[in-house]
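Missing here is one protein chain; the remaining ones are kept as they sit in the complex.
On to chain A.
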């Protein structure tokens, strides 16, 4: 167990190192920062002096090491545009994105699994077939279009829900939450449906097809031959086996939810890190872009690590190394 986790953590660290390299390399693609910092009136000495001060005369590897050293301490430099430390800006924005992603992720997982199981068990029923056809909409419509349609229907025509922003937020020691006010909760509804719909339909279709596959297995037949109740057969025997492959995809999709939040945040002007990133691109705010890249990859890698460990608890066949088995 421990060896397995250590191996996975080491792999995750390697992935982060490589992403760090990409983020770091971005600074070098956009030309020499010294040119931007010193104006037209400059001497060769000025340039050399500043280069020495900033450490830009050091070899590439040393510069990369210092970038990582700073990144680990949360120091991503100062935003070109806002003139404030990038980490402060990110921390200010992160709660909005995380709350949005959490709500849509939970909605997608709960409804995705429930509907997937339902459509698998009642695969010939009318309702199940309607749900399956409806799910095509979720899979095929682009996120921004769904967002705009929802805004048109619920904000413009019906006027029930706000079309942009987070509503009122409460500050809890540096974490601004929209969960505690009515307007905050109302503002969450449309963006989280928009963001989670694709993932929900994907999870649902996956759960359905995996479950149908599992229901054909001999051990399900044997469970029925032993006279177990349908509920036991479906939820104790079939669902657990269904979840092994589904969890991998859910893990990746939760990561995707955070990454896809860029589009939803743009449509709903949601003040999260995705919107921050889009604005950063417009202004070539490299430190913000690099930090966003690192933040997203840390989340992706972290979620995958959790998924790998979850496997361990679900599937006993992975736990063999303790006994030195097969």
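Note that in this section a contact is a pair of C-beta atoms (placed from the backbone, for glycine too) under 8 Å apart; a residue touches a chain by one contact, two chains touch by 3 or more; residues count from 1.
Methods note: contacts and distances are computed from a predicted model.
As stated in its UniProt record, the chain not included in the shown complex is "Methionine ABC transporter ATP-binding protein", which appears among "Lipoate-protein ligase A", "Phospholipid/glycerol acyltransferase", "Methionine ABC transporter ATP-binding protein" or "Thiolase C-terminal domain-containing protein". From the options A:11, A:63, A:181 or A:232, the residue with contact to the unseen chain in the full assembly is A:232. Residue A:223 is the one among A:89, A:223, A:246 or A:307 that touches the chain not shown. Considering the complete assembly, chain A touches the hidden chain via residues 217-219, 221-230, 232, 236-237, 240-241, 244, 314-317, 320, 325-326.
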